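All protein chains of the complex are present and in place, except for one that has been dropped.
Order of writing sets the labels: A, B and C. Residues in every chain begin at 1.
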Amino acid sequence: MRPVQMSSPVLTVRQVDAYHAITVVAPGIAERFRSGQFIAVAVGGEHSSMLTRRMFAIHEVKPDYGGTVEFLFTVRGRGTAWLAERRSRDLLDVIGPLGRPFPLPRDPVNCVLVGGGSGSAPLFPLAHALRRRGCRVDFVLGGATASRVFSAITARRIAETATVTTDDGSLGTKGRVTDVLPRVIDEACSDVVYACGPMPMLREATAVAMRYGIPIQVSVEETMACGTGICMSCVIPVVGEDGITRMARACVDGPVFRGERVRYDDVGTVPFDALGAPGWKARGGGEDRTREAG
Amino acid sequence: MRPVQMSSPVLTVRQVDAYHAITVVAPGIAERFRSGQFIAVAVGGEHSSMLTRRMFAIHEVKPDYGGTVEFLFTVRGRGTAWLAERRSRDLLDVIGPLGRPFPLPRDPVNCVLVGGGSGSAPLFPLAHALRRRGCRVDFVLGGATASRVFSAITARRIAETATVTTDDGSLGTKGRVTDVLPRVIDEACSDVVYACGPMPMLREATAVAMRYGIPIQVSVEETMACGTGICMSCVIPVVGEDGITRMARACVDGPVFRGERVRYDDVGTVPFDALGAPGWKARGGGEDRTREAG
Amino acid sequence: MIPDLRVRLGEWELDNPVMTAAGCAGSGRELARFFDISRIGAVVTKSVTVEPRAGMPAPRIAETPSGVLSAVGLQGPGIDVFLQRDLPWLLSRGARAVVSVAGSSVDEYVLLARRLSEAPGVTMIEVNLSSPDLARGGRHFAEDTAAAARVVAAVRETARADIPVFAKLPPDVADLVELAGECVAAGADGLAMINTVRGMAIDVDTRRPAVAGGMGGLSGPAIRPIAVACVYRVHAAFPEVPLIGMGGVRTGADAMEFLMAGASAVAVGSALFHDPSACLRVLRELEQELLDRGVERVDSLIGAAHRTAGAPGTAVG
Partner (left out) sequence: MIPDLRVRLGEWELDNPVMTAAGCAGSGRELARFFDISRIGAVVTKSVTVEPRAGMPAPRIAETPSGVLSAVGLQGPGIDVFLQRDLPWLLSRGARAVVSVAGSSVDEYVLLARRLSEAPGVTMIEVNLSSPDLARGGRHFAEDTAAAARVVAAVRETARADIPVFAKLPPDVADLVELAGECVAAGADGLAMINTVRGMAIDVDTRRPAVAGGMGGLSGPAIRPIAVACVYRVHAAFPEVPLIGMGGVRTGADAMEFLMAGASAVAVGSALFHDPSACLRVLRELEQELLDRGVERVDSLIGAAHRTAGAPGTAVG
């Protein structure tokens, strides 16, 4: 479904631990939303010097006021600092829902959802969707420290189990989410992994899933400027079904990819064997070029 | 006294006819203020794309909260549109008081105060100051239409008389302030004229005052960018005491000038006989160059 | 009264003067989700190359004050896929397709011009001269007036006669007016300007350039005064040459600025990153500006600033 652009009134602003939560009234976005999708928010007001949009995973949609959308964020730079100062009734210029959603299993299988830091946000609507299909849901949530772990309580409420890790041991197990992931997979007999968070975490989670031979869907958080697929800034090397690596746009070809297709070690480069890389022609000139990204 | 720069909380925002009135808490500015001075306001917030400040005459200072400053404005462009959206408790970055104040007569003479549109704003604190010195004050206020005439009721309260003109006759006499000025001077036996408003009005008012042989102080509203004297954008040709025309900065050498010293017809040009005009050396090379502006 | 928005670019007429800027509108499909792309004057494609290109590594874009610094490196599928997939799609949507081309040699430009001439439905070819010339160590064609003129002449000779060929110029060249003149002399039917301005940002945390390419191209409202100056100067020198103006157009008033400086049409680039329906909004705002001012024909504004101004000096600072 087509995304929409709207000027959305802020309904509520909350601060939860180190996170801010903003709910906007955005019926068009709420009704189109599928879990894993995100919104692109303009920051700084009408005469802003900031031209690029900020992307946030949709954390929750509700039917109130025709449809509301909630997103959670931490202050990182100028744009999120501005967002943190918004008050209810302010208007936000929002585009959404954007991006490829998490594919949902047809059968009621066991799913483990792995989130690091703000990367946990899109996993909550996913958990609800999976539950509605009768899937078992287990959460593994991590963060640098207790205050950075996202909605652990909510996770306990909706999931069978919720395992928490922190780098400093201030909450749950000391360590990384991928340290405990094998144990959770074992115990929950997981059939599928969904993961969202920083690239190194996704790489590790993918390695774990592959060891278990189970499919993994990852949602990447690559730097984005437009969110709509036109600026070509958010590319990562992704292997297509045809085995050819392409520079895929995380915003429209993703943010959700099949974990084993992302070339984690080559993120931030153009691999020499990518379609159209310098000298590529000599090697791959004969192949089918009609598909651009996996 | 040195101007100060401060982050001032907005106390109240009012809308009066076609004008907006903002009062900020700015003790340092309030205590230094002398009538005729103005403030320079930053617009658009921290990440604004608008770099130049907006100037507003100080309309009123009060001792509340250590000192408050009120200014009145109409929405003309981007900056004033942004200001019109401010709410109480917002912070405004304000510099003031700036500029040369109205000189006050030593003796209790009769003063007529002529204001056009938003140019009336600085005349109100002036009226109070003159009254405190025992001067008689008469107002002549004009505007395009009734809603554009500024605080006519306040004027009636503080002044002996207040004559109003509007271009469309919707309030007071139909016509311009300078049409009625001679009658007011006659009736009030005015000794001094103070005028603030658009350049053509100041030119006419100066002509009237000169016909009566009475002094006139004018406050000009020239386009400004910094308000502090460093950008050199606000120049108008002004004749110095030595008879030499200089490109004077309205923000620091003014905004108040002796009416007959402003070369109204040459505003927007560099007169050929101005100090430093092309070819000037040939004519004026021998004269004293140590003073820069009248 | 509904203002007449039609403009002529030489012999070619556009329903209205608002187009997308090359490389800022994806394949057209991405924007079509937000507005009907047949409603604007034309869609300009990203620069098409002979072979597919993977482009530069990420990070490719950094935000700067009122601007965007980018180094995408012409990522694209190559001419084959473009002709098979992207061009037919644009035409199926009723869009006027201006195809931007970029090559690393004169031969590549010629090949692109030939392929486009064989395809039906190409409205115009825009020759992106900010492309590295492999024969000259990767300096852009535009940096060498003679090389740029050779490219333009070759494309003009190759392209079907009824397809106008416009040369796209960057601002930071030794002598823009000279470059413009040489491109026209070489056969360009018009000029598009400006491409991005060379710039750089440094990430003070990593101490590295903020875009992987090191140098990038600056675009957005930040560069609008630079772009307006370029259009003004070139229009003053060659008042008969149709110009497409761009660089920081975000509103209808911005579009008017370019028209008054001498452009016959305007392109919207990085503003689309902020507002994907910017093209249509700019068009509506332009229409409203004309209505508010009682201007009946948009083309009456073209070059208007030259008619009111005395010859502008060059005083700076």
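In this text, contacts are C-beta pairs under 8 Å (C-beta built on N, C-alpha and C of every residue); 3 or more make two chains touch, one makes a residue touch a chain.
For clarity, every value in this text was computed on a predicted model and none was experimentally measured.
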If the hidden chain were put back, which of C:17, C:73 or C:190 would touch it? C:73
Of the residues listed, C:228, C:272 or C:298, which one is in contact with the missing chain? C:228
Where the unshown chain meets subunit C, residue by residue: 22-23, 47, 56, 64-67, 69-74, 128, 130, 132, 138, 140, 170-172, 174-175, 195-202, 204, 206-209, 213-218, 220-226, 228-229, 232, 248, 253, 256-257, 260-261, 289, 301, 304-305, 307-317
Missing-chain contacts on subunit B, rising order, are 2-3, 5, 42, 49-53, 93, 95, 222-223, 225-226, 228-236, 246-247, 252, 267-270, 274-278, 280-281, 289-290, 292
To test your reading of the contact rule: which positions on subunit A touch the chain that is missing from view? 49
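The definition used in the following text is that only the chains that are shown with their structure count from here on.
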Most central chain by CA mean? C
By number of C-beta pairs in contact, which chain pair leads? A-C
State the chain with the largest centre-to-centre distance from subunit B, centres being mean CA positions. A
Which whole number of Å gives the spacing of the CA centres of subunit B and subunit C? 46
Residues of subunit A touching 2+ other chains? 49-50
For subunit C, write out the residues touching at least two other chains, lowest number first. 65-66, 221
